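All protein chains of the complex are present and in place, except for one that has been dropped.
This part shows chain A:
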Amino acid sequence: MQSTYSGGVFSDTLADGRAGGEVELMPAGIAIRCPDGEFFVIPYRECQVEMGGYHGRMLFCRNPDRSLTIYSEDAQFRRDLSLAAAGMLDEQLAMGNRQRRSESRRSLFYAVAFVAATLVVVVAGYFAVRSGAKAAVLALPTSVDAKIGDAAMQSMTLEGPQVEDPVIVDAMQSIVDRLEPQAAVEGFQFKVHVVDSPMVNAFALPGGNIVVYTGLIRSATSAEQVAAVLAHEMAHVTLRHGLQRAGQSLGIWAGMSLLIGDVSGLMGAGVDLFQTASANQYSRQHENEADREGVRMLQAADIDPAAMTQLFAAINKEQGDLPEIFAWISTHPDDASRIAQVEALIQKLPPRDYRPIDVDWAAVQTQLSDLPANQPPGD
């Protein structure tokens, strides 16, 4: 057993009312010796024990009228006191320990509850801002789409030079012009850019800029097939998928600033996102929506929507040779089930008299074959 424990005493007889000192467990009781020689004893049988102090680990021993209190925070003191008092104080000590444990349990509970509540608030807040930003994006005017799309169009690197040939460009624009009145949302300026590249690809930027690669036009055996692709891309624009993707890519701060009406973060994110054409992938859900809306637009414009599945089939047949250039199919995932879905959609459509598109497709193909990208390699 340790002989002394550092502690202190409260007593009315002391000048200052209290003093520090060395606590001893003597046969007669708990004693304390102060540095200036004062000495106090509380007999074990009169002792009342309490826990307390700043850390809740201090043991206070009081005499019955509470005029004398001896205390120590030494952990050993608690254990030794039980032995020295021959079990006389065990009940009180156990009660103090129980009280201390229940208090520490309670504070642990509050701490855990607080951390959990904070986590819930943070996580819920995060998702609230994210979904709020998503909803807020759709409430923005279409001019925001156009601004993002135009800025991205200007700064993006395309896979080849832009084609200015009036036969090709006018053919594309006339298809778009025929589809445009059927667009679900008014106010978008659709503009087709033809890019000379063997890539079989096309994509739309927010606001109405649509890029078509000559590889895709060449793969198409009719103007209707290109119309199917353009209808699909225009559907991305009118359904504002681009802006929704930009909204989803927003960080939490830009999302919050969007919620209070600051679109600069969204614009930046959108331009960043659409600068790289290869990153231009929509979610499965957006692709399906664009397919459905594209089929609806084709039907409404009296163009046979079956052209869409024809193009899929044509591309699939060729894909064996050079799979990497068939970007339009590969960035539009799971084409087998997609073709099935589009076919099912077309089946359900009411019969209609389709009008052919007024474009000389053979002339377009002739013009295309004169472009450098379509020259045989090594020429």
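Heads up, the rule we're going with is that a residue touches a chain if its C-beta (ideal position, glycine included) is under 8 Å from a C-beta of that chain, and two chains touch if they have at least 3 such contacts; residues count from 1.
One rule holds for everything that comes next: contacts and distances are computed from a predicted model.
Chemist: Please identify the absent chain by the protein name in its UniProt record; candidates are "TIGR00266 family protein", "ATP-grasp domain-containing protein", "Sugar ABC transporter permease" or "cytochrome-c oxidase".
Modeler: "TIGR00266 family protein"
Chemist: For a quick check of understanding: of A:Y44, A:F60 or A:W361, which residue touches the chain that isn't displayed?
Modeler: A:F60
Chemist: Please give every residue of chain A in contact with the chain that is not shown.
Modeler: The list for chain A reads 6, 8, 10, 17-21, 35, 52-56, 58, 60, 69, 71, 73, 107, 110-111, 114.
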